[in-house]
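Here the complex is missing a single protein chain, while all its other protein chains stay put.
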Amino acid sequence: MNTDLLVPLLAAAIQSGTPILFATLGEILTEKSGVLNLGVEGIMIVGALAAFVCAKLTGNPLLAFALAGVAGMVIAAGHGVVCLWFLGNQVVSGLALTIFGLGLADYLGTPLIGQTAPGFGKLSIPGLGALPILGPIFFQQDLLVYLSVGVVPLLWAFLNKTRWGLNLRAVGEHPEAAAAAGIDVLRYRWAGVLGGGFLVGLGGAYLSLAYTHLWTSGLTAGRGWIAVALVIFAFWRPGRALLGAYLFGGVMAFQLRLQAIGTHVPSSLLLMLPYALTVIVLVFASWKSRQANAPAALGINIEPQD
Amino acid sequence: MNYRKLLMLCLALTAVCFLLIACPEKPEDMTPKVERLEKENAELKQTVEQLQKENDELKQQLKELAVKMEVKELQVGFVYVSPIGDAGWSYAHDKGRLFIDKMDGVTTSYVESVPEGPDSERVMLNMARKNYDLIFATSFGYMDPMLKVAKKFPQATFMHCSGFKKSENMGNYFGRMYQARYLSGIVAGAMTKNNTLGYVAAFPIPEVIRGINAFTLGAQSVNPDVQVRVVWTKTWYDPATEKEAAKSLLDVGADVIAQHQDSPGPQEAAQEKGVYSIGYNSDMSAFAPKAHLCAPVWNWGPFYAEIVEAVRNGTWESKAYWYGLENGIVDLSPMSAMVPADVQAKVMTEKEAIKEGTKKVFTGPVKDQAGQVKIAAGKTGSDGELLGMNWFVEGVIGTTQ
Partner (left out) sequence: MLSIHAYKRQEPLQWSSGLILLGAVALSLGASALLLKLHGKPALGGISILFSGAFGSLWAIEDCLIKAIPIFLCSLGVAIAFRLQIWNIGAEGQFALGAIGATWAALSFPEMAWYGLLPLMAVAAFLLGGLWGLIPALLKLHMRANEIIVTLMMNYIAILLLDYLVYGRWKDPLSFGFPMTPEFSPAAIVGKIGTTNLNWGLVVCLVTALMIWVFFRYTRLGFEFQAAGENVRASRYAGLPYRRLVCLAMLLSGAFAGWAGFLEASATINRLQPSIMVGYGYTAIVVAWLARLNPLTIGLASFLLAALRVGVENLQLDLQVPAAFGGIMEGMILLTVLAGGFFMEYGLRLRRSP
């Protein structure tokens, strides 16, 4: 494969990885606070719809992007109410939220079929965009790609360098100890759920504002589930999430290009590539690493103290 | 009641006439009497006329009532495989449903997102149990379930789209979309500069393969060197993946993108790259005004109306309804101004020829990818061959698996 094909492939890897990256980062934040939210798919698609509707009505993509985050927060709040206040099972609540979100988006979105809305186009960074090879791969993307990359160090710094972030992680690891140290456990978990929902919603917005500029039911097409898997793949680290999302997006784009070049391998087998590769890489990574890094109290509800 | 009145009147009139005739001639004192009688006669005539008019009106009303009694509301059910929000296949069928829903004496209903296994059987069973008269199932996988239900409910009429099985009360139907695809191929073949066309396709099933082949033959008819590259997405509607597939085709040099997908994702990819595209399902020019050349489109409404009428009149018969351009069930959307006039004219001539039946899309010699002759020179592909098409014509790059 020559650079003529490789450069667009890598650029495509970044683009198709970006919605998954936003969602993965969101889920990392939520899980770090000790809450497992399997509703990523449902939150994402509501975010996508909210963004599309807002962009259509206001003509302002940035506002639409932000609103998608808010919509994600609202849906994620449902998970918060059920699991944090009423101590419902986090697995079922997340799955229920997925069913609910997909239904809601489909229900509200049907009148918008066949319409377009303004969104984000390619934004070449002056200077860097003109670089050979690197320019087209990294610096001729849309604004949201740069934003998503910006979130990675921010999230890392928040989780590792700020008091709030450290408290949040403590809540995810040892809620009892955190509570004993005077941390308001419930408040941090709420922050994790809502903040995560915000980022996941942004991931959905990427699909309807930048990747495409249209709406159909099922726009997310399972990307939320990939994000759930990538959180574990990334060992709950934002940097590795970036790698994982781009790797997954890249392999997906790669198998399509293999077909375009004209291989004779059945398409079903080619489509297995991204999934098989994820498993293989995970297996080797987990084999080598000392710890999996999962928050110890993940998925365990905190009982109210009388 | 009215008849009796009428009879009485007639009798009265006759009596009056007899009286008049029978009256002896006494001119001097008869005149006022005659005048009076004449006046009475005129009045009576008027009454008769009025009563006759009323009678006619009543008869007319009776007739209308009878007509209404005979033609009960026809209940028509539709089963869709995806939500009508898929923007493509089910959406097009639903437009057809809304078309017949406007007809007098027809009520329609639908169930969407029905999986093709046992769920579809249950949905059709429930429609039949609720005395639906006519059921349309619009996905291939509904064939066997529909056959089972049709056997249990002989009084209802069943129509299955895109399959090949039928029974006494079950027919199948489809449109010869490949004809419109052939026409769009002519446009693509004339517009390409690299002689490379890209085709984003959903699943390797005969319907899609047939379309790719027809498209290729159309392109080759104006540009023998053209090649068509195919990428399978294995999804009907996932705009992001479909767009990505189109981009992968653009990267290998395709400069016209065609699609057998529901979403306009590939159209966007073409426009962003500054090349041309060909839509599908409905006119997609709103999504890519600078790229969209034309689109093979579905128009189910008139066909559904025809079947509804046939079922109502009792003229429906179980057969394979495979209509083409001549019935308008498939068509080519208006071509963009970017298509040169001579190409447009060529497409229009071909379209007329196909409509009249003088031109068949799959006319031999047609070779497959390996160069083997699949349809001999001078022969045309039979419907059976077309229905089960699972090979690519020469000039297509890709696999049918």
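Just so it is clear, A and B label the chains in written order, and each chain counts residues from 1 on its own.
Following the convention adopted for this analysis, contacts are C-beta pairs under 8 Å (C-beta built on N, C-alpha and C of every residue); 3 or more make two chains touch, one makes a residue touch a chain.
Predicted, not measured: the structure shown is a model, and the values here were computed from it.
Asks: From the list B:K53, B:K102 or B:R129, which touches the chain that is not on show?
Replies: B:R129
Asks: Looking beyond the chains shown, say which of A:L87, A:L128 or A:A157 touches the absent one.
Replies: Of all options in A:L87, A:L128 or A:A157, contact with the hidden chain holds for A:L87.
Asks: Touching the absent chain: which residues on subunit B qualify?
Replies: 77, 83-85, 109-119, 121-123, 125-127, 129-130, 140-141, 144, 164, 203-206, 209, 234, 387-390, 401
Asks: In terms of residues, what is the contact footprint of the unshown chain on subunit A?
Replies: 42, 78, 81-82, 85-89, 91-93, 95-107, 110, 217, 225, 228-229, 232-233, 266, 268-269, 271-272, 275-276, 278-279, 282-284, 286-287, 292, 294, 303-304, 306
Heads up, the rule we're going with is that only the chains that are shown with their structure count from here on.
Asks: Using CA atom averages as chain centres, what separation in Å is found between subunit A and subunit B?
Replies: Centre separation, subunit A to subunit B: 43 Å.
Asks: Sort out for me which residues of subunit A touch subunit B in the complex.
Replies: Touching subunit B: residues 4-5, 8-9, 12, 16, 19, 106, 109-110, 113-116, 122, 207, 211-214, 216-219, 221, 223, 252-253, 256-257, 259-268, 271 of subunit A.
Asks: Which part of subunit B faces subunit A closely enough to touch in the complex?
Replies: 82-87, 91, 198, 204, 229-235, 237-241, 243-245, 247-249, 251-252, 254, 262-265, 268, 272, 282, 286-287, 397-399, 401
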